[in-house]
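Heads up, one of the protein chains got dropped from this complex, but the rest are sitting where they should.
Chain IDs A, B, C, D and E follow the sequence of writing; residue 1 opens each chain.
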Amino acid sequence: MLRLTPQNHNRIGRTPIYEATYGGAESNVACSLAQLGAQAEFVTKLPENAVADGAIATLKSFGVNTDHIARGGNRMGVYYLERGSSVRASKVVYDRADSAMALAQAADFNWDEIFRGAAWFHFTGITAGISKNALELCKIAVKKAKEKGLTVSFDPNYRAKLWTKEEAREAMKELTPYADVLISNAPQTLDVYELDCGSEEKTMRALAEKFDLQSVVFTDRISRSADDNGYFASSLAGGKNGKYYVSKRYELHPIVDRVGGGDAFAAGDIFSANKYENEQQRLDFAVAAAAFKHTIDGDINVACEAEIAALAEGDGSGRVQR
Amino acid sequence: MLRLTPQNHNRIGRTPIYEATYGGAESNVACSLAQLGAQAEFVTKLPENAVADGAIATLKSFGVNTDHIARGGNRMGVYYLERGSSVRASKVVYDRADSAMALAQAADFNWDEIFRGAAWFHFTGITAGISKNALELCKIAVKKAKEKGLTVSFDPNYRAKLWTKEEAREAMKELTPYADVLISNAPQTLDVYELDCGSEEKTMRALAEKFDLQSVVFTDRISRSADDNGYFASSLAGGKNGKYYVSKRYELHPIVDRVGGGDAFAAGDIFSANKYENEQQRLDFAVAAAAFKHTIDGDINVACEAEIAALAEGDGSGRVQR
Amino acid sequence: MLRLTPQNHNRIGRTPIYEATYGGAESNVACSLAQLGAQAEFVTKLPENAVADGAIATLKSFGVNTDHIARGGNRMGVYYLERGSSVRASKVVYDRADSAMALAQAADFNWDEIFRGAAWFHFTGITAGISKNALELCKIAVKKAKEKGLTVSFDPNYRAKLWTKEEAREAMKELTPYADVLISNAPQTLDVYELDCGSEEKTMRALAEKFDLQSVVFTDRISRSADDNGYFASSLAGGKNGKYYVSKRYELHPIVDRVGGGDAFAAGDIFSANKYENEQQRLDFAVAAAAFKHTIDGDINVACEAEIAALAEGDGSGRVQR
Amino acid sequence: MLRLTPQNHNRIGRTPIYEATYGGAESNVACSLAQLGAQAEFVTKLPENAVADGAIATLKSFGVNTDHIARGGNRMGVYYLERGSSVRASKVVYDRADSAMALAQAADFNWDEIFRGAAWFHFTGITAGISKNALELCKIAVKKAKEKGLTVSFDPNYRAKLWTKEEAREAMKELTPYADVLISNAPQTLDVYELDCGSEEKTMRALAEKFDLQSVVFTDRISRSADDNGYFASSLAGGKNGKYYVSKRYELHPIVDRVGGGDAFAAGDIFSANKYENEQQRLDFAVAAAAFKHTIDGDINVACEAEIAALAEGDGSGRVQR
Amino acid sequence: MLRLTPQNHNRIGRTPIYEATYGGAESNVACSLAQLGAQAEFVTKLPENAVADGAIATLKSFGVNTDHIARGGNRMGVYYLERGSSVRASKVVYDRADSAMALAQAADFNWDEIFRGAAWFHFTGITAGISKNALELCKIAVKKAKEKGLTVSFDPNYRAKLWTKEEAREAMKELTPYADVLISNAPQTLDVYELDCGSEEKTMRALAEKFDLQSVVFTDRISRSADDNGYFASSLAGGKNGKYYVSKRYELHPIVDRVGGGDAFAAGDIFSANKYENEQQRLDFAVAAAAFKHTIDGDINVACEAEIAALAEGDGSGRVQR
Partner (left out) sequence: MLRLTPQNHNRIGRTPIYEATYGGAESNVACSLAQLGAQAEFVTKLPENAVADGAIATLKSFGVNTDHIARGGNRMGVYYLERGSSVRASKVVYDRADSAMALAQAADFNWDEIFRGAAWFHFTGITAGISKNALELCKIAVKKAKEKGLTVSFDPNYRAKLWTKEEAREAMKELTPYADVLISNAPQTLDVYELDCGSEEKTMRALAEKFDLQSVVFTDRISRSADDNGYFASSLAGGKNGKYYVSKRYELHPIVDRVGGGDAFAAGDIFSANKYENEQQRLDFAVAAAAFKHTIDGDINVACEAEIAALAEGDGSGRVQR
């Protein structure tokens, strides 16, 4: 999607200037992974026009493979992000109906070819929610990924502006069993899986059991104001009887841009899963990635592995590096 | 529509910043008329969101009445305008499919109420071309306008990116007979009415006869490059046997922004029709309005009557006013 | 007034770029009221030039009626606002001497016509302080408003850069008796009315008695730094023996722009007075409006009723709305 | 004066951003002279505020001595410059009434001290026209300059927005006899001195005779449009019977900013008078300085001697210097 | 190199804002080729820092392969480009001494690996001129390219700010014999090869003979001012007795940015050499590419094949594409 952000703290509809960046849950994850040093590919459908060409150029500039992006359809999704501050929340206006991806067909993607040589497949419930077609494509892709032996991570990411809770629940019931790793949080789990076992740990064990998951990760955001959040995460590693971990906690204020924080977390988690034996280290890396994202304008976590590792290991004092 | 223009001469998809203004054929005409001192109202359908609220605020700021704008639907049309220069033409990317106006219904507008107290109705073929619904609405509106005794002006404004020539021709055949004033140009007349009688004057007389028009006006643009145009107009006043006028000619270079030039002309023509007895003066005023528009960023001709009249009467020397 | 704000945190006299917006106490209130859904008109005198035309266009864009703005005189007031931060206060440089409004005459305004159909008149001590003429005009207007049975609200808003305390006190003595609603705060009351009865409540009761006021409202700002304030308000409703209310309190940090916070409060109070029976709700709405303003660039509180009501009812957590 | 220029080609009152620079006839000349390598001082009165501090900092940054600028009064002059293009002229809105300079008094300036060590005094009719006080100050200064044996250059620069022709004529009659060098042009000479002898040369000889001038210089601007001018100059050197010279002519298109072109010319003329024996060279240098100015944003000709000399000697081909 | 361009027409050292893009002769060619649809790789040495990472991201965003860019050294070259206008030429300030590339060593590049699968090698005299090391690297690379049977194109591009004519001549004598295609122009040929045979055709035949070239191409720029150039090219195809072609000529005014025009030409020539049988078509394509570049900000010709082909076939009228 093209993201249009009013300059300064101007409101949508009253701003003379929009800053143009590109974003979207899975592409944010791909861009972040590529910068961390992983090989990442982003698959979607984009129209044949200059705006979409810009999105592809941005993906390439981060080193993301774009070879299997289907081209066609009429338009690319756009979203407007109004930066909030203190008591005023940031606000998103979506304009993504009838985007190329919303109208994409099974024939647009050859998953055998796409998955050749791949080891991990990540997707989110946002893509599943943009249209019936997109939901069908998610089902096809995730089944194929599973078949081919890829690890599958899934972030349900329910958005009320895209679909109703009922529609989302039905879809999640079908999609989640294919996942190995579930990245979510407690309020979403209640919305989407109607599950709350009293403690985060218990809820995570219940999810692991219900969907036969290898790993469940919950992020926790304490939202004191638009500029002031606490942030940490917990994970259940090794299935329903696995070990439970709680990460370091960051106090984030001010917040430059919190959009994409969850995607930065997902990228950090996927990257560290392939990097660290130690589960605690893995979780701390993912949380540090999410914290770092809050300091950067735009959806994408512009950061390399060394920066995230340094933060995870403790250098958050903000001393100038010179 | 929201218009997004890359800063400087950047290309769409490569610009970090877009300037945000609002535009669209009929709303450009309305804004221009209101600034010239006429009472003007703009009727359309816009979604209930902050982007559309901004469009309404802009219309109000020019003094245009917005009381009958219907609200609803999902999105507002967007278009990207890449500023060209010399050998590179400006380029438009439309993203207006399924806009609120494209999906509007007859029930959204109460024309009896809208036309109460009105004397003139102006519309263009762009609106007719955005969707089947919009075409039907144009037919309803123009019939009602005629019935109520309003003067009707029509600019066919064929856009190849909206519909095929065949579709446009069929629509024009139905719409044009309701017009009193036709604002067009020779190449469009050939495209849309398949009519070319060898000279502009003859073609105009043929149009006046075929559609029983009071007045036909043709603009002429000599496009030497994206920044360098000649511009003048001719008119046939008083029906098929009326008198033929040719305006003063302007050499426009450089051109700050030529989008909206035709709409500035239409506004100038409608305004001067109600102001000047003298047909030559009327035509010269309209052409001066169009010339002035080429010096201003954005779709809308930010100009008052005195400025246009001064230019029409000859002060185009560019001496600083101090 | 035209407000010129240096880009970023640049200092006046060292900035290469100014952002141009419009502001002024009463016009801020009018713009806010119109957005909340009330019918609002702004009356002033402005010169016949392009800068002033821009002010009128801005008022119109918010839906404020500008029909009775007198035109004439030589200049429009300008003020420079330097954004402070933490230990550095924001700074205002006024350039409003001899503005059209400062030199306006009684004959510029026909109050009978202006007040036709009106129910409420709001004005501030800033207008009274800009010149002798302006003070006389305030007296004429407020007497006429009272005569016609309008509710009158008054915010003394003493500014040391405009007049001395002695001049202000004299003026206030004449103006305040015409008010029904007094919007002020404890330090101002001491400056202007030389009144401090030990507690806010007692001072408010004394004011209500002295000037026979229906309602007295005090805002309280705890200024910890330029970016970090506490904010709440208290009100005395129903005259000197009325009931005393204390609002919810907001901690505002960071602060995008605190200028216009008091005007947002006044607009919130006037709007809610006509909306809510419940005095506590009324006060909480006004305070929420003021808090919201602190998150927006420019003098004017760009906000609709639903947004303020949502904040008043408790959603200040800053979660992204998507 | 503070100059506020709308970004891009936006119109005053419709621009969200102003670019802030400083300018004014005599200060432009001083800044230009200092950059060319001469010792230059600028004398005026400015208020004690941050906006005026910025003007002084700008003068200093060009190397202009500001030691005798009086401080006091309420405000500094402001002017808005709307950039024109092709058929639309640039437009100036002055807001300089009651500026510190307009209200300055004789006691603000100690001319004995100011002129210590000085050899040349330059002033313009713009300063004389801003107020009665300013006119009196001009008279005092020019008399003192003459007394002390400085060469005096004067540019009448009549501005219809400042005073009437009658007022200007009376003032010029008093001021011009003190001048040694008169910098003007044919239309101004007619306006101000009511003199037109059929040819420029004859008019110049008549002026030299009437006011006993050493040198008269006329600039000629052929204004084809706001972006397209011809520019040259002629001079009469050595009094009424002196020799007549015509400069090289430049075709200037596009024009980045023509404001300050005449001041750049004056600075070029004063500088070259002290540099070149050859009158033709002197005139060509001054015209090249004026031509160069048209390529630069802002009032001030940001250029060193070598650049002007290179242009005067013929390198106007625009080949990139690398 | 990082290119820093003052905003608007500001001068270096007086601008508050620089626009940051990346450029350099060979990388411009590579970016242009990749956009036209060719496989292109850029080889250089860049330091390990964030500024250089940005250069690589930009190359990737255009689809250029960056796999063999060596990393190390202390700094990346920077250049400042001041935009000229009419009589003021654009101006370049280089800051490239001791850049990573200037200090690169033979061991930084494994040419066997770099040239695997490659068919064409393009380089310029700018790289040869930046340091002794760089010159040695050019020699190694071009010999290896020749050995491996790649077509070699060479643009001597003499820059007086980098080396003396004597140094350049010596270097060219060694480098040119390895070239198959020479891209130059008449004044450069005189500077670098001390050759002028009276007509361009004769000079080109002499060059072809002297260095045994397959093809010689000369561009011709008629520089009327910084904004107004004529541009065409001629070529000698098939060696010293080959056929001589002259391209279509473009009048370019205004010029948005002429830097990179020659690189756009080179890319056009290399691309069309592999695309068109017809030599005239090849030459016209290359000239159209250069003309198109003049309309775009930044060093790089942001354009696809279809746009260049359309211009080459004649659509330079600048009509808006909608």
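Everything below uses one rule, namely that a contact is a pair of C-beta atoms (placed from the backbone, for glycine too) under 8 Å apart; a residue touches a chain by one contact, two chains touch by 3 or more.
Model, not experiment: these values are computed from the prediction.
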### Query
For the full complex, which residue in D:K60, D:K132 or D:K161 touches the chain that was left out?
D:K60
### Query
Which residue, C:P254, C:G268, C:G298 or C:G318, contacts the hidden chain when the whole complex is considered?
C:P254
### Residue in contact with the excluded chain [from A:E48, A:D112, A:E170 or A:D297]
A:D297
### Task
List the residues of subunit A that touch the chain left out of this view.
19, 250, 252-257, 291-292, 294-297, 302, 307, 311, 315-322
### Message
Touching residues of subunit E against the unshown chain: what are they?
### Response
4, 11-21, 49-55, 57, 74-76, 78, 80, 82, 91, 93, 95, 97-98
#### Entry: Residues from subunit B at the interface with the omitted partner, ascending
16-17
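Note that only the chains that are shown with their structure count from here on.
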#### Entry: Matching chain pair for B-C (criterion: over half of the contact pairs shared, by residue number), options A-E, D-E or A-D
A-E
### Message
Centroid of subunit C to centroid of subunit E, CA atoms only: how many Å?
### Response
61
### Message
Centroid of subunit C to centroid of subunit D, CA atoms only: how many Å?
### Response
44
### Summary
Where subunit D touches two or more other chains at once, the residues are 11, 14, 16-17, 19, 91, 254
